[in-house]
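Only one protein chain is missing from this complex, and each of the others stays in its spot.
Think of it as A and B in the order they're written, each chain with its own count starting at 1.
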Amino acid sequence: MDFLSLFFTDFIKQLQSPTLAFLIGGMIIAALGSELVIPDAVCSIIVFMLLTKIGLTGGIAIRNSNLTEVLLPALFSVITGIVIVFIARFTLAKLPKVKTVDAIATGGLFGAVSGSTMAAALTLLEEQKIPFEAWAGALYPFMDIPALVTAIVIANIYINKKKRKEASDSAMQESFSKQPVAAGDYPSTRQEYLSQQKNPGDNKVKIWPIIEESLRGPALSAMLLGLALGLFARPESVYKSFYDPAFRGLLSILMLVMGMEAWSRVGELRKVAQWYVVYSAIAPFIHGLIAFGLGMIAHYATGFSMGGVVVLAIIAASSSDISGPPTLRAGIPSANPSAYIGASTAVGTPIAIGFCIPFFIGLAQAIGG
Amino acid sequence: MDFLSLFFTDFIKQLQSPTLAFLIGGMIIAALGSELVIPDAVCSIIVFMLLTKIGLTGGIAIRNSNLTEVLLPALFSVITGIVIVFIARFTLAKLPKVKTVDAIATGGLFGAVSGSTMAAALTLLEEQKIPFEAWAGALYPFMDIPALVTAIVIANIYINKKKRKEASDSAMQESFSKQPVAAGDYPSTRQEYLSQQKNPGDNKVKIWPIIEESLRGPALSAMLLGLALGLFARPESVYKSFYDPAFRGLLSILMLVMGMEAWSRVGELRKVAQWYVVYSAIAPFIHGLIAFGLGMIAHYATGFSMGGVVVLAIIAASSSDISGPPTLRAGIPSANPSAYIGASTAVGTPIAIGFCIPFFIGLAQAIGG
Partner (left out) sequence: MDFLSLFFTDFIKQLQSPTLAFLIGGMIIAALGSELVIPDAVCSIIVFMLLTKIGLTGGIAIRNSNLTEVLLPALFSVITGIVIVFIARFTLAKLPKVKTVDAIATGGLFGAVSGSTMAAALTLLEEQKIPFEAWAGALYPFMDIPALVTAIVIANIYINKKKRKEASDSAMQESFSKQPVAAGDYPSTRQEYLSQQKNPGDNKVKIWPIIEESLRGPALSAMLLGLALGLFARPESVYKSFYDPAFRGLLSILMLVMGMEAWSRVGELRKVAQWYVVYSAIAPFIHGLIAFGLGMIAHYATGFSMGGVVVLAIIAASSSDISGPPTLRAGIPSANPSAYIGASTAVGTPIAIGFCIPFFIGLAQAIGG
């Protein structure tokens, strides 16, 4: 009773926070047909500045902290990233009208992390004055990369198995070598991650190029740059005079853009199986709860803060918006991008920001208080 | 005597203010052939931030204030917006070599509001430490929309009348139906605002789509978004850390761009009747004085501040630079854009910013002091 009332008061208060209010505002003005456009160049530089700032915060914090504290939460991030993909593989993929490769790619996208969703969570925790480890944002790559790698690896194992089966089924038929490699409906133009194949059964997935591609993405490389500068240089002066004060304001613009983007993607949902919508609405909570549970273990074992547990939960609840899609497109060329991107942007991200952040903050306060 | 000396000292001092100095600087470097270019993406985001900030200020102020105070100034804004169009209809339109539809469109543009001119006025009032109602910027749409609607409606009534006359004149001639609808010299590709017509006399102007188009424009929708967020959310933290401190600096860049833009449009003036230049130089003062007079009534009746009266006068003196032109182009397709945009950008806006703002501030101080 007390929990619920506390929770709802908090929820309403958080919807009024600039971060969520701009997200909702963006959806509303897009729904009303506003011609407002935030230029792409502005979005790019905002993403760069937000992730550089998160990296700098993490780097400076790690430089001044005990590295052993980071170990357990980082391990739990890796585990969560991998588990999320397997959940999609064994739930979403089994549903009618859902292609297995599309489901795996969707799992990869939901396992990967959205920098802007994480930035929103960090800001809301600050506004609520809930303390969290300054290096919490640095957990990002520990969940992001394992999720993408897992998705691409199991998608390609599935494709190979299917192909071997088809090959033996059609042994008497026309030479297999003329058939396209990808089994799905979509053209496969990039297959960098697949080793040079002599025969179909020989397809091996190289893991390192997937990791490399993830690390090179604009969001993650901005964050790792910030992390390295925070660790090895003395960026405190620009951090305090520039990256930190601009953070919330820039985030408000980005939230507006994400709200408008979410609304504009709603139309795409009609083209894909309705199960993607159901999955995108439920998955952020399930993923968040798994990470929240693991975070609680770290809370009791090593004193990981309740704020840190919320960050871990939100990283899990978020789905990648910038780096994830191109990596998946390259890694699983036969999956349909409008299946995984549409549902994630139009449903998953607004749910993660607008519902999961207040929910997990409320949960942490109810448990911790 | 005392009035004049006070006025001129002030005038010089205000030309040195960053806002006006950057405007003049922009004109000078453009005149000297500078290759400096401020990218479009930067201009868009500056306009977004300025108008969001004005909206936020207004929304927060209205939330904390007595709504009845706003009524009289808002009503006077509507009246001024409508009157300005009729002035153009009965003065500019009667002049030699001026097409009636072009004159009405020009009136609509001068009745509509420039967010950047208003931002300049608000900044100069602050610099001069003249208090004004925080919601004064929210008067913008109350003048902008009525002016655009009035211009489009009376332009189309005029076009229809003229057509009916032509139709009866040429009753014996070739079938009217093959003739283009628009009477002017310019191609009419968009006629969304005209109802489906069965015969020429049937042309009715739909008012709601014009209002909708105005509200959807990038400038007005940024402002209304800010207003709504200010009213219903708690944006104080980003307002204080981001939108408010950046306001003057961003405005200085926008003023520079407007100065360069004004200079680059001077060439266009040669192509249109010289009466447009005369009108653009005089109209800002006439419109401002009408609004100033109405504002004084509100000053004595409901205690509307002298600073607020200046804001009302400058809103009236300004001519729309962002949202107005596309709305008019769609609403009065037969009017010549280079007639109304050229004169407004090259003459009207610099006069409004560089002369009307100091003039009305001086007037307010002389009366109020």
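Here, contacts are C-beta pairs under 8 Å (C-beta built on N, C-alpha and C of every residue); 3 or more make two chains touch, one makes a residue touch a chain.
None of these values were measured; they are calculated from a predicted model.
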Quiz item: If the hidden chain were put back, which of A:105, A:222, A:254 or A:291 would touch it?
Solution: A:222
Exercise. Using the touch definition up top, pick the residue from B:99, B:234 or B:248 that touches the left-out chain.
Key: B:248
Self-check item: Sole residue of B:9, B:34, B:64 or B:274 that reaches the chain not shown, by the stated touch rule
Solution: B:34
Practice problem: For the chain that got dropped from the picture, name the residues of subunit A it touches. | Solution: 39-42, 44-45, 48-49, 212, 215-218, 221-222, 225, 228-229, 232-235, 237-238, 241-243, 246
Self-check item: Missing-chain contacts mapped onto subunit B
Solution: 13, 15-18, 21-22, 25, 28-29, 32-42, 127, 245-246, 248-250, 252-253, 256
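The working rule: only the chains that are shown with their structure count from here on.
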Quiz item: So what's the Cα centroid distance for subunit A and subunit B, whole Å?
Solution: 44
